[in-house]
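All protein chains but one are shown in place.
Letters A, B and C mark the chains as written, and numbering starts fresh at 1 in each.
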Amino acid sequence: MSSLDKLIKYFETFPGIGARQARRFAFHILTMKKEDVSEFSTLISSLQDTVVECQSCRRFFAQNGHQNLCRICSDETRDHTKLLIVERDSDIQSIERSGVYEGLYFVLGGTVPLLDSIEAKNLRGGSLKRTITERLSADLSEVILGFSINPDGENTARFIESVIADIPEAKSLTVSHLGRGLSTGSELEYADPETIKSALQNRH
Amino acid sequence: MSSLDKLIKYFETFPGIGARQARRFAFHILTMKKEDVSEFSTLISSLQDTVVECQSCRRFFAQNGHQNLCRICSDETRDHTKLLIVERDSDIQSIERSGVYEGLYFVLGGTVPLLDSIEAKNLRGGSLKRTITERLSADLSEVILGFSINPDGENTARFIESVIADIPEAKSLTVSHLGRGLSTGSELEYADPETIKSALQNRH
Amino acid sequence: MSSLDKLIKYFETFPGIGARQARRFAFHILTMKKEDVSEFSTLISSLQDTVVECQSCRRFFAQNGHQNLCRICSDETRDHTKLLIVERDSDIQSIERSGVYEGLYFVLGGTVPLLDSIEAKNLRGGSLKRTITERLSADLSEVILGFSINPDGENTARFIESVIADIPEAKSLTVSHLGRGLSTGSELEYADPETIKSALQNRH
Partner (left out) sequence: MSSLDKLIKYFETFPGIGARQARRFAFHILTMKKEDVSEFSTLISSLQDTVVECQSCRRFFAQNGHQNLCRICSDETRDHTKLLIVERDSDIQSIERSGVYEGLYFVLGGTVPLLDSIEAKNLRGGSLKRTITERLSADLSEVILGFSINPDGENTARFIESVIADIPEAKSLTVSHLGRGLSTGSELEYADPETIKSALQNRH
């Protein structure tokens, strides 16, 4: 396999990229300036050294010095009684943009698919257990499960509940789920029964 | 204009139908059996006599005898303390399918577009005022605004609130809105700030 | 079944219309003016009397008096040596819009699906045979097969060729197919091999 084909194979493993676009990416690099290719390649090879996983919430952050905690986890003014568990780093960005959550996060690193119980092994269940145990000895009082409203998200919520049930110190911990209802843009006519039910129950 | 073209023009006024599909409809009728065309045409010409507006909720129903009220409004076992105001007949179907609402309805007949205040004239504001006033003398205690979560829906909610504010007897009436949050299928990453805010506030 | 539901069932048989839109159509009629409903219903019930099938090309046309032939078939200035066979009435409109065809047409009334040989019975094969035989005694010299470029279209072309092979007088008749190649908007990169092959062979 030529080095061009090898490179294309790598791009094919990128999220959402098929054979044709992977090939376009390689051709794109062929048309880049020599110095840009050099900087781009260096940024890639050094990425795992400069961007590290936060030791508390497990999200990636650009390390600036030798800190082990990300900006949010090391912020003393955040509400340390709340821990919101999400699937991906990008979920945190969406929530921070909404500006209404002041607590801490934990990035699980994926979901537990309904049809594939083995997947759970790749998730940070053990790490979550340690983080919750540590934070309980401080002042953690509520864990919020922030997963998508679909079968995998619901299965993941059940998995987390079982992880928490295994922590003896977590007896008094409140475990809550994100509220359901009509989301922005929802039209009543096309809403499913479950959403309508929540919308009626959570009316205000 | 030929009678074919006249018919096509009528079909072009149907919701969601353009010139090409309107023409297809006419050709479809040309290929229907003679007796089917005859029944179809009779059903259309007599529709407005057999399907009437419920005198209370204003939705259309197939009249079977001489009743003025639809099946829901004439059902004594429904919860007459609640009135859910919706835009269209089809919204009632979606809500009934969810099986969680036991109260009554009122079909406004449209929304009040944010940019077109005149539209409100075509809506059943006066009729709503009468229905609320009548039901207040019975035991109505809550009006639920069931509009879509978009600018027009929110503007319509404001319009209804002003209609209700004009009813002297409605002082103690509770006016509520459908709950917002993540709807079925919502992914956190793509949720807008307003939806995330509601989902966090309505966590349970 | 109520007359409302019967009407909805009729609309569900219309091309491209599902249950939800069929219901909307019925509600749309409920909101039409009484006199419009009356005219609309009359246009439908009289359509099959005013719009008739051309006795030669079999397309529908609005009869104006008692003629049996449509505007095209009765036009002496058209080129009667050519007969273009198409699937549907609407194909004729597309071709007439291009302004390059001066010959006559024949509307087959459908295609012969690759997987359903019985379908051919509903097509106007016999009628086509008669039309070709009649026109051969005049000056017909070429039949052009104007079907879509897909398996059903190609199967239909084979069906027509077998119909023509059954006509003893048609020995010297030329049977031609529409030219293939890049169509407007085609991008070379996404073109299939067959299209590229034709485009190269038909280069000019």
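Throughout what follows, contacts are C-beta pairs under 8 Å (C-beta built on N, C-alpha and C of every residue); 3 or more make two chains touch, one makes a residue touch a chain.
Model, not experiment: these values are computed from the prediction.
Engineer: The chain left out touches which of the shown chains?
Structural biologist: When the full complex is considered, the omitted chain touches A, C.
Engineer: Of the residues C:V52, C:L114 or C:A191, I need the one that contacts the missing chain.
Structural biologist: Once the missing chain is taken into account, the touching residue is C:A191.
Engineer: Specify the residue from the set C:N68, C:S162 or C:N202 that touches the hidden chain.
Structural biologist: Among C:N68, C:S162 or C:N202, only C:N202 touches the chain that is not shown.
Engineer: Since one chain has been left out of the picture, which residues of chain A touch it in the full complex?
Structural biologist: 2-7, 10, 13-16, 20-21, 23-30, 34, 36-48, 50-51, 60, 62, 64, 89-90
Engineer: Where does chain C touch the missing chain, residue by residue?
Structural biologist: 86-88, 90-91, 94-95, 97-101, 144, 146-150, 176-204
Here is the rule we go by: only the chains that are shown with their structure count from here on.
Engineer: Chain contact graph: line, ring, star, complete or other?
Structural biologist: Looks like a simple chain-to-chain line, open at both ends.
Engineer: Measure off the straight-line distance from the CA centroid of chain B to the CA centroid of chain C, and report it in whole Å.
Structural biologist: The answer is 40 Å.
Engineer: Taking each chain's centre as the mean of its CA atoms, how far is chain A from chain C in angstrom?
Structural biologist: Chain A and chain C have C-alpha centres separated by 55 Å.
Engineer: At least two partner chains per residue is the criterion; list those residues in chain A.
Structural biologist: none
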